[in-house]
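This is the structure, below, for whatever I ask next.
With one protein chain withheld, the remaining protein chains of the complex are depicted in position.
Let's look at chain A:
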Amino acid sequence: MQQESRKIIINRRDLNILFPSNAIKTSKYNVLNFFPKAILLQFMRIANIYFLVTAVLQSIPLISPLAPFSAISPLVFVLAVSLFREMLEDYRKHRNDDMINEQVALLYNNYVFQKIQWKEIRVGDIVQVLEDFTIPADLCIIRTSDENGQCFLETSNLDGERNLKTKYAITEIQEQMTLKKFSDLTGELQCDKPNNRIHKFQGMLSVDLKQFPISNNNILLRGTTIKNTKWVVGLVVYTGHDCKIIKNQGKLRYKTTHIERALNIIVIVILILQAGACIALAFFTAYNYNPLNFEGKPQFIYIYPEKEKNGPVVTGVISYFSNFLLLNSMVPISLIISLETLKYLQTTWMEFDEQMQNENQPFRVLNTMIHEELGKIEYVFTDKTGTLTSNNMEFRQCCIKGIAYSDQDLREIFQCDNILNDLELEKYINFFLCIIICHNVIVDEKLNEFQGSSPDEVALVKAAYEHGFKFLKKTNNSIFIKVREQLLVYEYICEFEFSSDRKRMSIVVKDMQTEQLLLFCKGADNIIWRRLDMKKHQEQELRMTQVNLKKYSKDGLRTLCLSYKQIDEIQFQDWQKQYRAIQNEVAIDPETTNKLREHESILEHELLLLGITALEDKLQEDVPEVIKSLHDAGIKVWMLTGDKMETAENIGYLCHLIDHSTKCFRVNQEDQESILMRFKKINRSILTYEKITKKTNKVKKNQQFQQQLQWLREQSSINSQIRSVHKMKINQMSIKSDTSDNRSQKEIKRTFALIVEGDSIYYLLHSKQIQEEFLKIIPKCRTVICCRSTPNQKAEIVGLIKKNLKTITLAIGDGGNDVSMIQESHIGVGILGKEGNQAAMNSDYFFCQFKHLWRLLFVHGRWNLYRTSYFVNYFFFKNILFTFQQFYFAFFNAFSSQSFYEDGYLLNFNTLITAVAPVYYGVFDQDLDVQDEYIKSQLPRVYGEFKYHKLFGRRAFAKWYVSGLLCSGLVFFVTKQIYLIQVNSESGRVDGLWQLSISCYWSSVFIVFMVIISDSNQFTWITFLSYGPLSILAFFPIFTLAWNEFQSETKHYAYDWLGNAKFFIVVILIVGTVFIFKRVINIWQQLEYPTVIDKVRKEKEEMNNVMEQSQQPGSSRQELSDLEFPMSIENQIQGVYNLQHNMGQQRDM
């Protein structure tokens, strides 16, 4: 028993000593252990160990061809930066902890409440919390300032919901405590072990041999705030890290991206290549080590004057490590630092984007490491309420006794009193009574408005208020309402909460006027329907209600069914007795909660239908446009909602998830066999459709042409000035596209959508066979709607797709029920909306409106994808270009692992000279001007094709790797050949080793810059500054001259070659040659294998040409405007429509 529950002795610190204190510690270090612990943690990372090994090897003179500092200094730098960051973070955490722990609480001690710090609170203490103060630990309410023992709580810290919630003291104890002193309170509380379930608490309070069950309604959780209540006194139940809020703090998830995964493989490949090169060189060294040459003549006597002590094997091994150090920069330490810096800057730059945020509506990036994944999304999972819709409910329609009324109708009815006779009024009264009694809305007295966790309820209560049915107040045991200026009081007896499983809420009250027990129940229509007493209704009424229900659903309205029932007093008392017994049982053994539910549902039978309410849930801004763009980009959009099929389908139509050319397959069977059959059938029919449409597929080569045409048409209708010229262009283009257009019009191409309902989802997730069939179908379905899904199912569906289709998924949602889905997907996007910030806080990105997803994916996502890909490729390119010269040089220095570059030059290549440019590119480069309207319209298409364009992968990497090899060969051998005799000036003096290396070095640097400048798509003045004066132009002379003064091999060397014309000529020759090849390859690729970017640019250019023509004076505008459009508008739309669907499907296949 001790294992499963916790026993708290009230007011006895000495007996509760085993429980932890209330202090919170999130910091990792203290002053003493910071250094050893932090450094140890740093070396838990494999990369750091690798660099440590390198640094150690480099410090052994026998092995190291380089000065130790060139390996140690970057390691020290990385460590210093990491440690500094850790230190700052930990300092902040300490400060934060202290701030939390040193808050003031009021502890009951010696008959008064004394001020103490939070951290001094212990389990079993009695503390007081005043209004607007935060609860210091999880408390069980003993007494509140309210005579009924109520108190109000704001829980935004916990679940993001800003509305007030009501909590209660146990009535009996509340009453006792008004008479007694707190110190006289003795007894114990038995409750669950600390856990993370916010909405669940089960305990038993024993005071004076009496037992009281304690539920979640009697518990105040740490972190929440008391509102509208002067004070609350509570018993401390959980402290410190046992508190539910702390237990609920999510762990930081580490998400990796496809680039990172590919990078890992590539690093391994490179390490193998590097090892291969090292082994080859070591072999040659061992072979060469003999001071005698092949003819038995001494060869290296000037190097090995005595007989070498080490044999060939030892020499070989030493050489292996020496070469390992030389070729080390193939996988540079700086890549990791640079990549982190890059992503940090990308984050900052993205957050800076004004178009992602409106006033007071922030856009924040919480996970800085996964930006490039945004460019490869194939599946988007979206929540409905609050994400697609604005979660702004308005009462629109209702159906009472089978008759439909709009909001306006009701207003008219209630304004003219005399029309109503009592009988008629009664049907309205019960309807509205149900609305204003059966709910969890509370009145915020300060703001004078209704607040509640469900926006539906708030909207309903508000609407009822306007119609004269006023909800005033709900206390622990009574409900005050005002019906048409008449105050009514209902005794509150019990309530069965709404849950996603039950899908209904019931309340039992006693009408104080008539002493009649009433049960009001409202919930989802199918649930209530099952529980109606069919005999007591007129058939006509039921039928009409059903008709209206369908109608509301079709209009995209949210419906709720209202019902009530009169309860017999005696029966109820029996029931209640049993209920109490079960409650006690459950308090001891939480496993039996189901019994409670079952018992509750006994009462919820034979209900009488009151009517239906229909609320409108408005779509968010631009939702249909964004969905259309997502579809155009070939992204499959899934809507996962808890709503019912009809509503979901309607919202689907409203936001263009499905349209009239979409073939919808509905799956709502409820047993395994028929679901399987259904899926098989769907699969067959999709295949049939595909066969038909395949024939017409050949036609669509002109698709972008078509889109351009479409755009021109749209524009021409907007701008009358350029209209005429557009027409001319349209005419030209239409002639070309005529044939294809006509043919595509004949066949109506279908897209597919799948709509799956709750029970089917269960089987989908649990039956392997069904899963298989399902997975065959979904790549062909543009849209999938899952209705009536639970939060957990949402996450499981995302997981299913993620795991089986190996695609990148994005989940977007706004509520607590989306959190699991957001965390499961590759990218979680939160919407900061009415349902609180829980989803946002658990997401990777969050903003306030669904429409920002467009820019996040099509602009930032694609940008970050190609920028980061380029950055990594380029990074390897420059390092291979640089490092491989070491390898070539080995063949000219008797494989002695002499470094080709002097230490300082070697060290600064990556860290200083070529560091800024790729980061600049990775943050700021823009391949398309997204401000441009035409390009904007094409971005989804670009995104769709771009996705399949492998920017970073084995092929792309191999391309860059090979160019790196070729460039390094070119640089090394050409330079070597030119400097063969090393007499480079008129003075006849001879240069040495370093002159050769410095020439190669600067050629490499200039190539690296030339390549990034030719690949840059966009230049601003900042680009010029950062590529030009801020990096290469500054580093070339400044670095050279600065390093010239260092005590090194190359001290004063610069003077010898800086004034030498030949040096510059050679650099120009080499860089020029590489430039030519680069340019020719670029042009060739552009002409023969154009990417989608090239195509869009070209189209844009053509558009510009047309625009220019229109501005030329004297163009025959008059004549042109007489020309007719080649097709009727209807035809145009139909044509383009088909075309887009065709495209969509083509991608699906």
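Quick note on the criterion: a residue touches a chain if its C-beta (ideal position, glycine included) is under 8 Å from a C-beta of that chain, and two chains touch if they have at least 3 such contacts; residues count from 1.
In this section, contacts and distances are computed from a predicted model.
A chain of the complex is left out here; the name its UniProt entry carries, from "Cell cycle control protein", "S-formylglutathione hydrolase", "ATP synthase subunit a" or "Latexin", is "Cell cycle control protein".
In the complete complex, the residue from A:N430, A:S820, A:S843 or A:S997 that touches the missing chain is A:S997. The residue touching the chain not shown here, chosen from A:K247, A:H537, A:K936 or A:K976, is A:K976.
In the full complex, the hidden chain is touched by chain A at residues 61, 65, 293, 295, 297-306, 322, 701, 704-705, 892-894, 896-899, 926, 928-929, 974, 976-997, 1014, 1017-1022, 1047, 1049, 1051-1052, 1055-1056, 1061-1062, 1065-1066, 1069, 1072-1073, 1076, 1079-1080, 1082-1083, 1086-1087, 1090, 1095, 1097-1099, 1101-1102.
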